[in-house]
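Left out: one protein chain. Kept in place: all the others.
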Amino acid sequence: MSVLPVLDLVLIVLVIGLAAWTIVARDIFAAVLAYVAYGLLLAFVWIRLHAPDVALTEAAVGGGVTGVLLITAGKRLGALKASEAGAPPGLVLKLVAGALALLVAGAVAFAVVSLPTSAPTLAPEIAAAAPGPGAGLGNPITAVLMAYRSFDTMLEKVVLILAVLGVWSVGADQAWGAAPAPLRKPPPDGAMVFLAQILAPAGALIGIHIFWVGADAPGGAFQGGALLAAMWMIAMMARLTEPPRVASRRLRHALISGPAVFLVIGLAGAFIADAFFAFPPALAKPLILLIETFMVLSIALALPLLVAGPPNGSDEP
Amino acid sequence: MSLLVDLFSLASIGAGVFFFVAGTVGLLRFPDSLTRLHVLSKADNLGLGLIVLGLMPRADSLLEALKLLVTWALVLLSGAATSQLIGRALRRGRK
Amino acid sequence: MNQFLLAGAGLIIVTVAIGLARILRGPHDIDRLMAVQLLGTGGIAALLLTAYATKVPGVDDVALGLALLAAFATMAFLNLVDADEGGAGS
Partner (left out) sequence: MSPALLSGLLGAALVGLGLYGLIVHPHPLRKLLAFNLIGSGVFLVFGIVARRGAAAGFAFDAAPQAMVITGIVVAFAASALAVALILRLAAAGGKVTLDPKAWAKPDDGGAK
């Protein structure tokens, strides 16, 4: 192993370079694109840390969906004059901010370097306790998300839905209940329709595959759901389908189904198993699979709705 | 046999890397957006394709080899369609 | 052989990163976007090479996910550019 350390070093210099470019670039759109490239490279760093699950999430959410969100915002706001953004900071503020940033970065670096040599770990505990008898989860990360720390995962879904509510409430009063603006205004090009017609079904299959293998291999509800979300966005970008009306009952039910099913089964755990959010050993695997299916649905709906933005009256662009 | 596989991988991956280098040089040196678009597709299609070809005999299972192939096919499809769209946007003066 | 795969990965990452100078230079936003697309493809290639050299499991799925999203940013960008020129407002 002699090339690998060099590769790591190159990767890290690159990531820092791109991060620095998002901060110092003059052009706002250049900064946004540097951030998208940064997200792609970060997925690579996670692979080097032996975290393919995180890499997959980072690639789909951090690089892909966030990229579309920021490119849309950057391109729209780039049309504004620079003077509308507020006064640039003075030299004193820059120096103070630089000193503060150096101090904080130094403190974090010191903490990283001086981590105890015998690191505390939950790995054996998770392996022993979380999959439990009969749960049969070979992928420890899925085990943590669905069994060992399942309450956190449920609350995380609630946060996602609160964010959707927040985005919806930003819209104008008279637009309430309408659909968000379509992701593309002019009629789509033939090439884009063709691309979406192949990419979206293929991607949906791959998303479901990644969700399905998540029990034993890298993958799971988050990663699969994020990929499905991206595919729905591709279909909307080519106008194969339109954003749904936010007043739609079916949409709202589907959106909350993930945390709702999770909560109901978790509460039932207090009676049919020995504790709140515990699964009876014999039923653990099918119950976890049921919860995960609805979680995938919630994630795949929530992420595109967050990108699509607030409801929009049909007359207003 | 394994020497033969290694030689094949060596040649194919080497050629793939060459096309990535060529694509980057073109992206930096070519004078306008349309010519840059042209070199970009070389790196996308040939560069990744040759690397996938070189890695395929090293795959542990048939499924793994198939995944490599699908990865390339998806990039090929995306590259072809977006090149078309970018080219069209450029011709209409949308940059 | 593994050293060769890793060297290939490193070489691709370095060259593609040099190509990112297009994000700095522009001149158009579309040129910047092309540099990001090249980084995406190069990233997939380097990822596959590294995966086969270091045998980290699950990397092929990550590459598959990245390949699915290769056109994602470009599609979003072109939709906005087309809308701008349509004269229908932003």
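Letters A, B and C name the chains as they come in the text, with residue numbers starting at 1 for each one.
Keep in mind that, in the parts below, contacts are C-beta pairs under 8 Å (C-beta built on N, C-alpha and C of every residue); 3 or more make two chains touch, one makes a residue touch a chain.
Keep in mind the model is a prediction, meaning the values are calculated, not measured.
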Among the chains presented, those that the missing one touches: A
For subunit A, residues in touch with the removed chain: 5, 8-9, 12, 15-16, 19-20, 22-23, 28, 31-32, 35, 38, 42, 45-46, 48-51, 53-54, 57-58, 61-62, 65-66, 69-70, 72-74, 76-77, 80, 84-89, 93-94, 97-98, 100-102, 104-106, 108-109, 111-113, 115, 119-124, 126-127, 140-141, 143-145, 148-149, 152-153, 156, 159-160, 163-164, 166-167, 170, 222-223, 226, 299, 302-303, 306-307, 309-310
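Keep this in mind: only the chains that are shown with their structure count from here on.
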Subunit A and subunit C, separation of their C-alpha mean positions in angstrom: 19
Between subunit C and subunit B, distance of the C-alpha-averaged centres to the nearest whole Å: 11
Distance from the mean Cα position of subunit B to that of subunit A, given in whole angstrom: 28
Residue numbers of subunit C (touch at least two other chains): 29, 33, 35, 61, 64, 68, 71, 75, 78, 81-82, 84
Multi-partner residues of subunit B (at least 2 other chains): 70, 74, 78, 81-82, 85
Partner subunit C, residues of subunit B touching it in the complex: 6, 9-10, 13-14, 16-17, 20-21, 23-24, 27-28, 33, 36-37, 40, 43-44, 47-48, 51-52, 55, 58, 64, 67-68, 70-72, 74-75, 78-79, 81-82, 85-86, 89-90, 92-95
Subunit A to subunit C touching residues, read off their complex: 2-4, 6-7, 10-11, 14, 17-18, 21, 25, 27, 29-30, 33-34, 36-37, 40-41, 43-44, 47-48, 50, 52-53, 55-56, 59-60, 63-64, 67-68, 71-72, 75-76, 79, 183-186, 192, 195, 199, 202-203, 206, 210, 213, 217-219, 223, 227, 230-231, 233-234, 237-238, 317
Complex contacts: residues of subunit C adjacent to subunit B: 1, 4-5, 8, 11-12, 15-16, 18-19, 21-22, 28-31, 33-35, 37-38, 41-42, 44-45, 48-49, 52, 60-61, 63-64, 67-68, 70-71, 74-75, 78, 81-82, 84-85
